[in-house]
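Once you've had a glance at the structure underneath, I'll fire off some questions.
With one protein chain removed, the remaining protein chains of the complex are shown where they sit.
Now for chain A:
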């Protein structure tokens, strides 16, 4: 009984003997795999959201703003049909940098590029043409609404800056006026969009949350992310040779970096 029981044991031990060598190899491999995964995760998290997206309607001035921020020079630009990205050094002394991504504003392209880059967004600069704003109020508000109700944007709540561009022109509207008009328009839009017939699979088209607080008029302070308004001019009032007036924008970028 006991002897028989004791005998299989050393045999079992002997079978497991080559074990330690094999076992140590397995443990080593496992450790390597775990560290590799951890490293990837950490790096992914760190680099996942380092992008600042430049969004806006066509002709708002996104590409010129992009060029000015990166090189300080003026370039003639064409309507973008694809994204451009580059690393932007926030200020000379700080080592922080962000990736600026300039996305096309054309109607047929804007949504698919937003789809591609929204997950990587740490902040969004929404560029508005202050001169044509009165005419384009509805389109501006519609695009802004589409960005704000997007589920990924709501989840990440990237900081939002609304850059009222083209302030060098005398007819440009002020940032305050633009803010008021956008709030009014978004107020109407959230009612009409949520009143649309429900989607085919049952989920509401207007997004899971009603934008802002119900019962009260829409206000940018009701949004989950920080919203700021800034006036800027990519072209600059001294003509093409002069500098752009981007102090507000650069300060904000330094803040969020």
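In the analysis below, contacts are C-beta pairs under 8 Å (C-beta built on N, C-alpha and C of every residue); 3 or more make two chains touch, one makes a residue touch a chain; residues count from 1.
The definition used in the following text is that contacts and distances are computed from a predicted model.
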item	value
The complex's invisible chain, by UniProt name, from "SRPRA protein", "Elongator complex protein 4", "Translation initiation factor eIF2B subunit delta" or "DNA repair protein RAD51 homolog 2"	"SRPRA protein"
Sole contact to the chain not displayed, among A:121, A:189 or A:230	A:189
Residue among A:71, A:134, A:221 or A:237 that touches the chain left out of view	A:71
Among A:142, A:219 or A:250, residue touching the chain not depicted	A:142
Full-complex contact with the absent chain, from A:79, A:112 or A:221	A:112
Chain not shown, touching residues in chain A	67, 70-71, 73, 75, 84-86, 107-108, 111-112, 138, 142, 146, 188-189, 191-193, 195-201, 203, 205
